[in-house]
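One chain of protein is taken out of this complex; the other chains stay put.
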Amino acid sequence: MQQFIRQLAQENDFQSTCLLKILRAIQARYFHIPKAAIEQLAPILNIPRTQIQNVIAFYSFFHFEPRGKYDILISSSITDLMVGQKELIAYFAEKLGVKIGEVRADGVVSLNNTSCTGMCDQSLAGLVNGYAITKLTKARIDEIVENVNKQLPLEQWSRDFFKVEDNIIKSGLLLNQKPIQGEALKAALERGLKETWEEISVSGLRGRGGAGFETAMKWHYASEEDAEQRYVICNADEGEPGTFKDRVLLNSYAHSVFEGMTVTAAFVGATQGFIYLRGEYLHLYDKLEAILEDRRKANLLGKNILQHGFDFDIEICLGAGAYICGEESALIESLEGKVGIPRNRPPYPVTSGYLGKPTVVKNVETYFAAANIAIHGGEWFAAFGTAKSKGTKILSISGDCVKAGIYEYPFGTTIQTVLDDCGATDVLGVQVGGPSGTFIANNEFGRKLAFEDLATGGSFIVFNNSRNILDMVHNFSHFFAHESCGFCTPCRVGTSLLKKQVDKIVEGHGSAGDIVALEELCQLIKNYSHCGLGQTAANPVLTTLERYPELYQNMLKKISYEPGFDLDKSLETARRLANRDDAAAHLAQVEE
Amino acid sequence: MNNKSIVIDGKNVPFEDGQTIMQAATAAGIYIPHLCHNPDFTPHGSCKLCTVKVNGRNCSACTFPASEGQNITNVTKELNDDREKITQMLFVEGNHFCPSCEKTGNCNLQAVAYHLGMTDNHFPHFFENREVDASHPDVMIDHNRCIFCTLCVRASQQEDGKNVFAISGRGIEKRLIVNSESGLLKDSDLDVNDCAAHICPTGAILIKRTGYKVPIGQRIFDHAHIDTVTLANEGASHDE
Partner (left out) sequence: MTNKKVKVATVSLAGCFGCHMSFLDLDERLVELVEHVEFDRSPLTDIEHCSSDCDIGLIEGGVCNSENVHVLREFRKNCKILVAVGACAINGGLPAMRNHISLEDCLNEAYRDGIGVENAQIPNDVELPLLLDKVHPLHEVVKIDYFLPGCPPSADVFWKFLTDLLAGREPSLNYELVHFD
């Protein structure tokens, strides 16, 4: 092992910024990060061992204790639950002979739940040793169990398991483009970088990752900063449950995305770019590497690009299971080989980002759009959309509809139009923008996709009338508590309290004061949290409580108070040890 | 000289470029409740107790730069009620049994709670199982009382030139860890005279055999408010 680690560190130039990459390799080989590896790495990377321990403890895909040789994770987002995730994972566990969350005694296999893997249009999905598997059915599970028990190498498993579909159902302005490799970059260089910036400005392109910051302004700020080095980062963390459009863009439009990054780099004067790819998209890694290599050969990356005297290259960095790393400053910390804790702002990344240098962070779709705008001009793009939200938006549609997949719409399109297109009937409501977004009820379908109305990073989950909204709220509350980075008090403690409070109500133990307590907690988390995660973590409760107060009220018992823990269960140990089961050895949860 | 100023609760407060709201306020004798902030170290911005409203928007005073045109509210019922709830979150997250804590009466967490008029813990307790590390001959860690303010981490790095502590884990699983192969304090290079051994605002890091030198009832916050104590200490350290 010593030699393996030494070599690994060497391949990464002993750079501590490569810590995640190094740990990914160790985890893959030893199914955990052995203590000895930590001790060996710390001095040669010149970082304290605690930094390595922190990183292992922070990211879901690193472990101090060995996982199975086959580490199987099953996506447990609301869209997975819709296709019977609970039953299927239980089936899986039973067939494998392992408890959920644990490693089988022979060390061969481990099984657990994981946050949304970005395959909501081909649920039930999961990961085997980091590689995406889709459309899990009992039959497929049986086959996997057989492979595992035979210890068949992953390469020999049926390729069908690993098939990830694009499912582009409705293309629009951008998805219809089939640009020739290099076209955007050449157009930008021919037009002139300043002029291209003006086109971006005219296009009104706002960030597609959620916050909607104007792209031209970000370029401008980053280029203005006085610095000897600048960076361009593509945010492909795509962790918001229900979002999977960046995966499709990277699978089928990667050249355009890289070209958008390269144009950005040329304008702001960056020589190094990164694409921060969520660990769940490991299956795209080799393909993207190959495309980068192609581009280097074509002189679209590397030194003196297209003989225009500028240098730029792109490195792919994989995440390791942490939703918070989609937040741009946490992402930068992660790229620096650290835990993904959002920074204090100001300063913003455009002035002080990666390694303290000016850094542009943009979403995959934003670069994709920018590349096309470089070719076709700003007016072409701005002709679509609304006054405040120009152009089109790519949606990832999942849940209760006939055709889940990728849809592109001009901003300003009504929710009803979208629902009609994807074949959603008997709709109860739609979660727009993922758990951090808004739940809208079926009397609001005249509302529009737009930054000024319903903003969304792309997640669009449909719920029909057979669904219980509280199941969704329950699922999302657990998601946020699990993904909170824990830096600030209101979110660290608050999301866990919120999870408990939602559980209490959903499980039918709520009483008169519990909704007031719930709301109060939500407001605290929302108003006092450090970053967007905490600030939106209460949205599932707040947006549904506002629309369906009676749904919550109906869950409450008509009593003034009920304990938040199970009283009778709390006597279980004592009953067992005293060998009693008489009436006095039990407690009613509420007073009779 | 400069004549830039911000307004805090209706009062004009001068500031210099580069100062945070907290620094300007402290220098002007205005107390903003805080736990993770200590003027001697880089601000951290994690406890959120110092939240003030800047032109209507919540900001952490310890990290947010003061700038012209800021109209800030600090002492309002709304803010103090919410600060109390944030403090209560810290109390239920850890295991704070003040009557059996050596730090009682000298503890900033407790004193902030007193200041905010907190009489109960409001939320359900986590009652998490946390450990005590008594391995070091002179210093002990009681993880039950750690609020993850990172002051010990910062003090060790910035003042002692060491790297004894770190905060590890995600979300509610956060824990203080010690930089030693065994993970024990005795095997770290912490010395009892290190700043990091004395900086803890709570009773999570204690110096052994000193706990009851001052009897309960005669301790710092038994009679003095945290606002006056803090302004006396931290105001002074700013003037240097």
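Lettered A and B in written order, each chain numbered from 1.
To be clear about the criterion, contacts are C-beta pairs under 8 Å (C-beta built on N, C-alpha and C of every residue); 3 or more make two chains touch, one makes a residue touch a chain.
Keep in mind that what you see is a predicted model, and the values were worked out from it rather than measured.
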Practice problem: Would you mind spotting which of B:110, B:168 or B:188 touches the chain that isn't drawn? | Solution: B:110
Exercise. Using the touch rule from the top, list residues of chain B that touch the missing partner.
Key: 91, 95-101, 104-105, 110, 113-115, 117-122, 124-125, 127-130, 144, 216, 222-223, 225
Practice problem: Spell out, residue by residue, where the missing chain touches chain A. | Solution: 513, 560-561, 563-565, 567, 569-575, 577-580, 582, 584-585, 587, 591
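Just so we're on the same page, only the chains that are shown with their structure count from here on.
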Self-check item: Approximate Å spacing (C-alpha centroids) for the pair chain A, chain B
Solution: 33
Quiz item: Which residues, counting only chain B, touch chain A once they are in their complex?
Solution: 43, 45-49, 51, 58, 60, 63, 65, 82, 85-86, 89-90, 92-93, 123-124, 126, 147-148, 163, 165-174, 177-179, 181
Quiz prompt | Of chain A, residues touching chain B in the complex | solution = 39, 48-51, 53-54, 57-58, 322, 339, 344, 346, 481-490, 492-497, 500, 520, 524, 527-530, 564-565
